[in-house]
Each structure stands twice: as structure tokens, then as C-alpha cells.
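Note that one protein chain is taken out, while the other chains of the complex remain in position.
Chains: A, B and C, in written order; residue numbering restarts at 1 for each.
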Amino acid sequence: MSMGRLTKGPHPLLIELLYEAKFADDQTHLLRHLLELDAAHVVMVSRQGLLSQRSAAALLVTNRALVTRLERGEETFERSTRHRGLYAVYERHYIDVLGSEIGGSAHVARSRNDINATLTRMRLRRALGGFLEHGVDLVAALTEQAEAHLETLMPGFTHQQPSQPSTFGHYLSGVTAELLRGLHWLSGADVAIDCLPLGAAAGFGTSFPIDPQQVAGFLGFSRVFANSLDAVASRDYIVQVLAALSVVGTTLSRIATDLQTWSAPAYGFLSWPDELVSTSSIMPQKRNPFVLENIRGLAVRPFGALFEALAGLKNTPFTNSVEVSAEATHSVWEALDATQASVRLLSLLVRSLKTDHSEMERVLGSSGTTASAIADMLVRESGVSFRTAHEIVSREVEGLSGATGPETVGRRLQEAGLTLGHRIAIDPASLAAAMDPRKVMRSSGYGGGPAPEATRAHNAALRRECLLLRAELTRRTQAQADARQRLQLEIASICEGHST
Amino acid sequence: MSMGRLTKGPHPLLIELLYEAKFADDQTHLLRHLLELDAAHVVMVSRQGLLSQRSAAALLVTNRALVTRLERGEETFERSTRHRGLYAVYERHYIDVLGSEIGGSAHVARSRNDINATLTRMRLRRALGGFLEHGVDLVAALTEQAEAHLETLMPGFTHQQPSQPSTFGHYLSGVTAELLRGLHWLSGADVAIDCLPLGAAAGFGTSFPIDPQQVAGFLGFSRVFANSLDAVASRDYIVQVLAALSVVGTTLSRIATDLQTWSAPAYGFLSWPDELVSTSSIMPQKRNPFVLENIRGLAVRPFGALFEALAGLKNTPFTNSVEVSAEATHSVWEALDATQASVRLLSLLVRSLKTDHSEMERVLGSSGTTASAIADMLVRESGVSFRTAHEIVSREVEGLSGATGPETVGRRLQEAGLTLGHRIAIDPASLAAAMDPRKVMRSSGYGGGPAPEATRAHNAALRRECLLLRAELTRRTQAQADARQRLQLEIASICEGHST
Amino acid sequence: MSMGRLTKGPHPLLIELLYEAKFADDQTHLLRHLLELDAAHVVMVSRQGLLSQRSAAALLVTNRALVTRLERGEETFERSTRHRGLYAVYERHYIDVLGSEIGGSAHVARSRNDINATLTRMRLRRALGGFLEHGVDLVAALTEQAEAHLETLMPGFTHQQPSQPSTFGHYLSGVTAELLRGLHWLSGADVAIDCLPLGAAAGFGTSFPIDPQQVAGFLGFSRVFANSLDAVASRDYIVQVLAALSVVGTTLSRIATDLQTWSAPAYGFLSWPDELVSTSSIMPQKRNPFVLENIRGLAVRPFGALFEALAGLKNTPFTNSVEVSAEATHSVWEALDATQASVRLLSLLVRSLKTDHSEMERVLGSSGTTASAIADMLVRESGVSFRTAHEIVSREVEGLSGATGPETVGRRLQEAGLTLGHRIAIDPASLAAAMDPRKVMRSSGYGGGPAPEATRAHNAALRRECLLLRAELTRRTQAQADARQRLQLEIASICEGHST
Partner (left out) sequence: MSMGRLTKGPHPLLIELLYEAKFADDQTHLLRHLLELDAAHVVMVSRQGLLSQRSAAALLVTNRALVTRLERGEETFERSTRHRGLYAVYERHYIDVLGSEIGGSAHVARSRNDINATLTRMRLRRALGGFLEHGVDLVAALTEQAEAHLETLMPGFTHQQPSQPSTFGHYLSGVTAELLRGLHWLSGADVAIDCLPLGAAAGFGTSFPIDPQQVAGFLGFSRVFANSLDAVASRDYIVQVLAALSVVGTTLSRIATDLQTWSAPAYGFLSWPDELVSTSSIMPQKRNPFVLENIRGLAVRPFGALFEALAGLKNTPFTNSVEVSAEATHSVWEALDATQASVRLLSLLVRSLKTDHSEMERVLGSSGTTASAIADMLVRESGVSFRTAHEIVSREVEGLSGATGPETVGRRLQEAGLTLGHRIAIDPASLAAAMDPRKVMRSSGYGGGPAPEATRAHNAALRRECLLLRAELTRRTQAQADARQRLQLEIASICEGHST
């Protein structure tokens, strides 16, 4: 019973839940790639002498007719009520049009296994390219704003408490650096994707003398698989995409968290125009920057897809299986879409945000954020150790948030020093500088601090990196266009050769 | 800037990515519930004197017209190109039809926040009911087969090695017990869902003297929320649904794993008819029971949704937010659908499987699975301790898998006993019985073992439980139908009262 | 090769990485339960006539000696350098002390498989009981504060924006309701745990006429397994514990998020004494309520453990395996500990928090939170529809956050009404009431709103539930103590009977 020819079509429930359920989606997202893959394979087997030019030409003409219909948005092919998914319908179409000998010859030296493995890579490569374009655009939006806010003084926070004087530009550069690392990681996944499985057949190669490298050249892949089992069984690159996407998602959620905190009326640092906020259905005073909540929610969608993929791959045989090829990685597309929406929404919000400098300085002025600068000044000018300086300042810290002037503060610091056994000299000008948030911020130029010239240099570096990434994306797009053109020339040559 | 009236519609990107992206889905899945909720609310505010009967009647007539169009599959309402989602379009429709005074009066004492919270519960209650029906059907399929295979002798496995004689029925009863616990857990989530948030308004209740309990009666909810913030902020019940679904998923994946192992040619225990297997596009000998791979893959989909929900809820304010109400729990629907598909496919496979008894007994006979029964016999009849008996048998274990007869085995066991310092008497009949897998299986009736009468009793208990669960599902469906009828009577009464 | 007696001990790497690595932990957490289980089993097999009273007495005396040493913190037993984990060492000890015939007789009618399954349940039952005690204590802390802050006026927030007047007590009652649901869910897992696997042996029961119900009575279990495979293969209850724990964790993280927001200087609503905050190693002005960050981090630890358990169970055979029994659920203990720490820390913070009413009212007064109350008033008293009232108020909303008095606001609202075509009468007293946040809060008593008497009633209900949960925990503890006493009496009877 465990071997032998099937004489019946699939059970209606299988058609409903497995084949028909996916058909429309496959037609939308995979058919274009299948047509291209099919053409490249036919050209190669023809050039290798495994298929007559006459058959190849007939197949390619049929293929081109389908491409044309697809591009025009026309119905591509009919399907029987008991079909077994896109590929089966597709091959059936060839046989219906060309007869079983020519139509049935396309499938030489290939299998659904290596075809499926290839289609997933082609679709993912394309989706990833689109995502990265939007990612690079967000980097551009962030670095523009970072550059515009190099001098926008605001409190730096740790543990949600004001800490030290900083700038909004410094914040934006910091998050951009993490975002760029995430995009680079994601871009690196493209290298993993860029290896062609076609030729692996069912997972055990073939005895037909095919040339997979040739097909790779037509489909814009740089490399081919050296082991046919690896070619059909592995989906590690999808985990890599989802992990990198998850990291990008955490970065987006952290940025949105900060922007949301700072746009609450209690802070009032940031706001957006009418078209980017909503009001309440019952509270007319509300101006909710609710899009930040969408961003936080959408950005972490890849988490679920990542865990589905990992759990999906766990304890599966290392070979082709429906579990791995169809089910385990199913959610990658939605995760890409959701995170891409989050990226686009954040770009929009970043580009259109308005800052309120007076609110930033209000919070800064009332929270003693210059305390450590004063301690540093005492180390530098009064010769006490940092720990002693910290202790002295801690005794006068209430005075730093009010309107108390440098002279009073200086005297009190000297008194505090005496209490601790230190007679310290304080230069009023130095103290006044250490008590001035803007001056403190400007002097914090070491260790990656917010001094404008340091942030400006960092921004320049970020923009260079961004340009390089953009150039790499362009290079990839071009390489695929070139490959496509090579393939078209071959197709034309075979078809023309034949019609002559 | 952080307060004030909006004078512009939403940005096109928000419409594209947030509002329009969800509209079709909301219309398909939420509108029917929104119409029902709206009617119940209008009836209640009218009965409480918060809305004139004339306004109420006008609103209800409009509502009924929409219900009719929806049921007929007709276009329900037009939407502006700059809309803000289903509810906004819906309220706009009322105002367009009835004018701002009557059309605008429906929104008294409610908010989008409590409406959304209610709609999610209504949709989930319905989906869960459907899922559980299929779940109960799988339990029925499993217990039927378990009953049919009470005497189907097969090796029991641990660590994927044959262990002791068992039956296929015992295996099926065991997995059914776990499955039923999962379904009970899932069914328990319905109790958590069964609490009405409507009346909580934006999350801070209302000063209008509404009667939420009345609305609950019209919508088939048993309880109402005592705290308005809890009503709009909490989504714990969705996590409960997803966790229970994940447990059900692990059970399904474990069953599918065993069925797959046993249907491999190396075992040959199980097979399926043509319409439930597939062949290969290149290997004509293949009969792949590939649906088991779909089941394994589909069954664990709720894992991802569960983690999205948990990560989505983490570190959110306890109040209404888009992040919680729209994004965090977004994947529950797809997780329910996927697991339901898995349940239905497994029911089909369980009902149509064929067992090959000779293959089961072939493996059983060659793997020494009676060794522990022989050791037990030595304890019982020869007076040695279990550890000694184990040691004696271990020295003769190779003899158990071949054709060696009881006499030879008995003599060798005695020799082994002597080597260990034990002179043991062995009754040939007892040894022969202990070496007979079927007799061993029949005697293993303690501690939940595979003896047929024990499994039969367990099956009966499982079927009773299954009947109770089915009765509970019927009760729920009926309670909602009753509520719906009460609401229709009230609607009729208000509309007729008014038209008179 | 796949069958036969082992003549060598385990490889050193297995000892290092598998056996020795877990030994200390098992001795700390499992040995006490193993001794109890062992005694109960020996008593039962003795009473069933499967073991002589003499052997039983000898085993029980040895068992009691180990209990004594363990309770005194003394070394329990030596282990060989090539042992195979706690149970093997344990049985070896019996044989060393009592000889192979008596020492080797304890293992009759049981297996490591059912023993391990039982030990996990015993340990988890105990840990869960401890957790729930702390959970109930947090509920008590929250409801006490909720009761104390029934009149503590503060802005209610949605989307992190001030929305409507509410109270701190209302917030606390809301989160308590969700927390209590989580604890109830967790407590329900105890019912799932409360089923004894012992007697299932390797997973296929036994032919010895054992009485598992008797053992259940000695160990404080209510039920026994009807299917031996289910008994050793299933770990669904651990997923249930982890899922419920994860839900509790999300609730804790949400509470901590709000408390952190409100303790930031920009809000200034909450603060804690010195011993619960930290300062910075370099910023002497800092008072970081950093414990809230630990709570957020610790609370979500069960997420990882939950995912490990689910992924660990996926695609495993439904039988006993190391993968399921040892690896998949390994992290439950750490998850319980971490969440328990989070619960205890939050109890401490809740009990010792200080509120600053002037800051709460400052934010409330400046953010127009009475706008919807004014719109409601217009509906009630001026006869316009809610949508119209909302529109009218939205045109005057800036005036609500400043010092503008009711008269001016009233006049402007009338003008706004006229613009929209509505001539409306406004009662100055009603408007003044609608503009007074405290009055608005007090009037919001419907739909679970913050009016003090409504919150008080909800608090009373929460406290009743909490008492019931506490009573249930006490009942469980008592039931186990009773069982333990029954066992001790049996042990004494067997040992005394023998020594006579």
C-alpha cells in the first residue's frame, strides 16, 4: 500500500483547505516568477541538448503568451475542480496547449521540490529589495532631522528621568545607528538568498547533464547549490530575514516609544499636524498621535513569524517536506508587509514632526541635569576625586533645579565640601558654565556625546553608510535586470531560430 | 498643539496603510456584529429614556435596511476617499440618511473604544464555537477508531524503540485524552469572553444612566464589566484562546508525528487511500501521506500568534490603545483558521486510515518487547526481586526476538540466574504466556495499561466527556439565538410603536 | 545492535553534560518528593501483597533515614563517578544498604517514566502554591490602595493623552481585576496538575494488581490517569501554567509601565522613599524608580519558557522521551521564580507609593478633560444630538484648559452652536458642574466608571474573590498535609508491625 500509482484525484477537503485556499495568492505572487524560471530552465536544457529546439520554442511561445496575459491582468489559465495547486495546473496547461509530448517535456531534469525552493527565493529577494528601499528612506528622514536638530537642546533621559543635557539630534543619530545596523543585517540576508536551488530536482540531483550555473545567470543568481539536499531542505535564510526584521522592529518600537512619551502633553516636546493625529469619537479635545501605536504594534509582527519559522523547522527531517517548504515559513510575507508599513509610517512622522524648544528647556531647567557637569568641574578645577565631588554635589542638588544663582550654589558647595573635610576653591565662571545646560551639552564631545560637531561627524558617517547601502540595492536591481535581458535574448534566439 | 479640534482629514498614507487596508476585512467579519450591537444599544438607550422613541425607530429602520443588504450580499454603504475606518463610515451613513440630529444621536453614551472591545468578543465567540464543533468531531473520530482497535496488537514505543506490547486503540485513547483537555481549556476561554464591555465608553464610564445588563441580554452576554478601564484595556482572553489553541496544536503535531512514522514503509503499520496521498512530480512510485506534514505545520501556527499577542501587550499602558485593541491580537483569526484546518484534515485522516496487522506484529515479534513481562513473571513466580529479575532477563534478551521457544529460553534464564547466584524455578506455561505479546497486552490492565477492557472503560469516559462538551456548545448557541430573538422583538416593538 | 544488554557505563561526556550537570539541582528540588513518592509506593505494594511486610519495612526504614538526613541538611548518599542521575543513585543506595533482594524490590510495578512524571507534578504543585500566595498578597496591596484612593482625582488617559477625569483608585481596581483573572487561571492549572501518573510504569501500565488511587491518597492527588501513555507523555499542564504566568506577566508589565510614566518628573504623580529608588553613579540628582524596570523585565520571563515548552513539545512522539520529560519544560522553574520576584517587588512598591495630588490636578486642569462631559451636558439639557454637541464643543476646546470661566465658555458655546445652526440654552450651573473635573468624575458611575461608590462596590467584589482564592489555597495545603499524615501513619504501622 505504501507504493504505487494513484488512480484518483485529491479528496475535496484537501482541495478546499490546501490547494484552492492558496491558489489565488500563488497566482498573484508566484506565477510571474514561475514563468521566468520555466523559461530559463527550458533555454538551458535546450542549449544542453536535452530538449529539441523545436520543443523548446513551442514551450517558450506558450510561456510568453502567459506572461503577456499576466501583465495585462487577463485570466491566465483555467483550472480543473480537482487540481493540486499552481504548478500542477501550470504543467497541465502546457500539455493542453502543446500535447503530452511537447507539453510534457518541460519537466525534464527538475522537480516541484527545486522549483518551489527557487520560487520562494525569487519572491523573497524581490520583497526584501522593496523593504530595504523604504528602510533607507527612513534613515534619510532620520538623519535629515538629526542634522536639523544638532542644537535643539533637550534633556537626555535614563530610566525615564532627565539625566544630562543633550540634543534631539543626538537622540536621532543614536537610533539611526541601530536602525542602519539592522538594515545591513537584513541586506546581508540577500547574500544567503542569492544561491539557486534549481537542478537539485527532488533533492538528489539528476543524471541529465544540466548546467545550473547557466540558469543562475538567466535568473540573476550568483551561485548554485553544491548539495541537492541542502538546496531543497534548508530555509535558514528565511529565519535570517525574520530575525533581522525583528531587530529592526524592536528599534522602531523603541523610537515610537520615545516619540510617544515626548508628545504627551506632560512633556509637550513634539507634535504633528492635523492630518497625522486623530481625535476621539467622544472627547473633542483629543489629538492622539495614534499612528505611533500602530508603529509599535506593526513593528513587532515579525516576532510571531520568526517563532513560527523556528518552531516549524524544529524536529523536521532534513529533506523536502510540505511542513518546511510551505508551512514553516508561511508568515514571512505578512511580517515583511507589516514592518514595511511601520517603516513608512515612521518616515512620515519623522519628516513632519514639530519640536517645541520651550517645553524641552522647561523640563531641562527644572530637573538638575547639570549635576554631573558640576561634579566633573570640581574634579577638574578643585582637585577632589570624582566620588567626593559626586558626594558634595548630591548635598546641593535641590538648588540646581530652581532659580538659585551660581554664587549661592558655589557657596553652598564649598560648605558641603567643608562638611566632608575638603576646602575647595570654585571659579564662579566655571560654575556658571557647568550650570548652563547648553554649554554643558556643547562641551560633551568625547565618547560619542551630544556636542554638535561630534553628532555632525556621526551624521556624516551615517549618511555615507546609507549611500553605500543604496548603491548596493541599485547594483542588485541592475544585476537582475541584466539577467532578465540575457534570458530574453536567448528566448528570442530560440523562438526565431525555430520559426525560420 | 497637543489639544484642539482637527480641521483636516487623515493623510493619504494613513488611509492606505491603516484604514483602507482593513476595511474589506472589517466589513466581512465585523459589520454583522456592529449592526447587532448598534441595535441593542439603541433599544437600551431608548428604553432608558435617553433617546426618543422616534429617533430610536428611525435608527433601527436604517439598521435593519443595512442588515438586509448585508444578508443579500449587496453593497452596504459608500465610503469617502478619506475615511477613518468602518465605524466612522458607519456613523456617517446614519447621518447621511437621517440627518445630523437623528443620525448623530446613536453615539450617545458609547465610544469607539467600548464598541471595538465588544466587537472583538462577538467575533471571537462565534469563531471559537465553530472551532470547537470541529474539535469535538475529531474526538469522535479518534474514539471511534480507538474502540475499533482495542485488540489491534502493536508495539508500544518509548524513545522511538519498541518497548512493550500495546494496542493501536490504547494509543488513540491516550492522545484523545490530551486533546479533550485542550478543548476543555479552549472552551473555558468562552467564559472569559462572555462579559460585555459596552457601556465603558472611552474607558471611564458615563454619567448617562445606561443599563449595560440589558444590552448584555440582547447580545447574549452573561455578565458586564464592573470597571470601565478593564473593559477597554484588557485582552487577556485572547491570550487564553491562543495558549489553549497552541496546546491543541502540539497535541495534533504529536499525533501526526506518530502517524507519519508508522506510515513510512519501514514500519508499514498505516496507509491511506489514493485520494489522501500524493505522488511525486518525478518519482512515480511515491505515495506520500503529505497531509500529515500540513497538519504538523498548520497545527503550530498559533505559536506565532500567541507570541505576537504577548509581546504586543507587554509594556503597554493599561488603557485603550490602537496597539492593544488592533495590533496586538491581530493574528488570532488566522491562528484559529489554520488550526481548524489542521483539525479537519486530521479527522479525515483518522477516519480513513487502514492498519496492517501483520506489519505491526512483525515489528513486535522481532524486538524483545516481552522482556519486562518475563521479568515481572520471575518476580511473581520465582521470588526474586525486580532488579535481579531484570538482570537475569537482560542476559537472555537476544533470544527473545527470534524463534527460540519457551523451553530453551527458560533453561537459559535458569542458567543466567545461577550465574547471579539464584536457583530459580520456571513454569513453562507461565513463561510461554509471558513471551506471548497478545497475552502480555491483555494482562496489562493496571495503571491505565492497554488491556482491552481498561481501554474500553477509558473510551466510554472520553465519549461521555465529549457529549457533555457538545451539549455545552449547543447550550451556548441556543442562548445566543434566544438573545437575538429578544432583541428582534424589542426592535419590532419600537418600530411598530413609532409607525403607528 | 538495536537490542541487548549494556555492559558499559555511560560515556564521560554524558556524565558531565547530562547527569552530573543536573544532580545538585535534582537533589535540592526533587529528592524530598522522591522519598515521599517512594514511601507511598512501597506502602501500597505492601498492602496489595506484592511485597512482603518485612521488605517493605526495611525499605521504609532506609527511606526515613534519608528523609532525616535531608531535613538536617546532611549528605544523603554517595554517588559513583559513572552514575546515571538521581534515581539510579537512589536505587543503588537501597541495594547497597539492603542487598539486591530487598533493595532491588522497590522498583516493582513502576518505572523511571511514571516516577519522573509524578515528581514534576509534585514539584510544580508546591511551587505554584507559593506563587499564588504572593499573587494574592499583591491583590491585597492593590485593593487596599484602590480603596485609599477612591477620591484621588487624576486624569484618565487613552493613547497616553489625558482623556477624562478619573481616580487613581479606579485605575488600581481595573488592573486588579485583570490580575485576579490571571491568578484564577493559574490556580485552575492546579486542577490539571492534580492527577497522579504513578502506576503507568513505562507508559503501558502493568500486570501487577496495583492500586494507584491508594498512592494518590497518600500523596495528596485527587485523581489517577486512566491511560498510561497519557500519564507519561503529556505535559500540557506545564504549558497552561506558563501561559497563565505569561498573562500575569503582561499585566504586571502594564502596571509597571503606567507607574513609571506617572513617576517621571514630567508627571510627578507618584514617588517612593529612598530605600526603593537608586541614584546614578555619576548623576547625583537622580532618583530612579529602577525597580519598575526590573519588574517589567522579570514579569515577561515566562514568555521565553512558554515558547521553549511549545517548541519543545512540537513534533515529538506521544510517549515518554527525554526531550519531553526533561528538556521541553526545563524553564518553568526559572519562569516561576522570576515572575514571583516581580510580584513581590510590585507588592512592595504598591504598598509604599506616595501620590502627589497637586501634580495630578495640575495635569488634569490643563488638558481639557471635561470636554466630553460638556458635550454630554449639551445632549441632556440643550437637546442636540451627541454628534452635534461634540462638534460644538470641539470649537471651544482650547478654552477648557485655561482659566476661562463658565460664563465666557457658555457664551462661546452658544456662538459655536449658532454657527452650526443650533440656538442652544445653557444653564450656567450645569456648565460649571460639567467643567469641574471632580464633579464629572463623581457623576461617572455608569458602565463601570470612576464614581467612588461604583469603584468601592467593585473593590468589595475583588476582595471577596481574593478571599475565596486564599481559602482555596489553604484548602489545598491542608489536603496535602492530611495526605502526608495518612502516609506517615501507614509507614509507622508497617515498620512497627515488623519490628514487633
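The rule is simple: contacts are C-beta pairs under 8 Å (C-beta built on N, C-alpha and C of every residue); 3 or more make two chains touch, one makes a residue touch a chain.
Everything numeric in this text was worked out from a predicted model, so none of it was measured.
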Out of A:R82, A:R351 or A:R395, which is the one that touches the chain we can't see? A:R395
Considering the complete complex, identify which of A:R296, A:H330, A:R344 or A:R476 is in touch with the unshown chain. A:R296
Looking at A:Q27, A:Q145, A:Q214 or A:S321, which makes contact with the chain not pictured? A:S321
Touching the hidden chain, out of B:R79, B:K286 or B:H458, is B:K286
Of the listed residues C:R47, C:R344 or C:R412, which contacts the missing chain in the full complex? C:R344
Touching the missing chain, which residues of chain B? 158-164, 260-261, 263-267, 279-290, 293, 307, 310-311, 314-316, 363, 366-369, 371-372, 375, 386, 390-391, 393-394, 397, 400-401
Note that chain C touches the absent chain at residues 1-11, 13-14, 17-18, 21, 84, 87, 91, 107, 110-112, 201-202, 257, 263-265, 268, 271, 273-287, 290-291, 293-294, 296-298, 300-301, 303-308, 311-312, 315, 321-323, 326-328, 330-331, 341, 344-345, 348, 354, 356
Contacts of chain A with the missing chain: which residues? 2-5, 91, 95, 100-109, 113-114, 156-161, 163-166, 170-171, 173-175, 177-178, 181-182, 185, 188, 192, 198-210, 212, 224-231, 233-234, 236, 239-240, 243-244, 246-247, 249-251, 253-255, 257-258, 261, 296, 300, 303, 306-307, 310-311, 313-322, 367-368, 372-373, 376, 379-380, 384-388, 390, 394-395, 397-398, 401, 440, 443-451, 454-455, 457-458, 461
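Heads up, the rule we're going with is that only the chains that are shown with their structure count from here on.
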In angstrom, rounded to a whole number, how far apart do the mean CA points of chain A and chain B lie? 33
Whole-Å separation of chain centres (CA-atom averages), chain B against chain C: 24
If I count partner chains per residue in chain B, which residues reach a count of at least 2? 2-5, 91, 107, 201-202, 257, 296, 300, 303, 306-307, 311, 315, 321-322
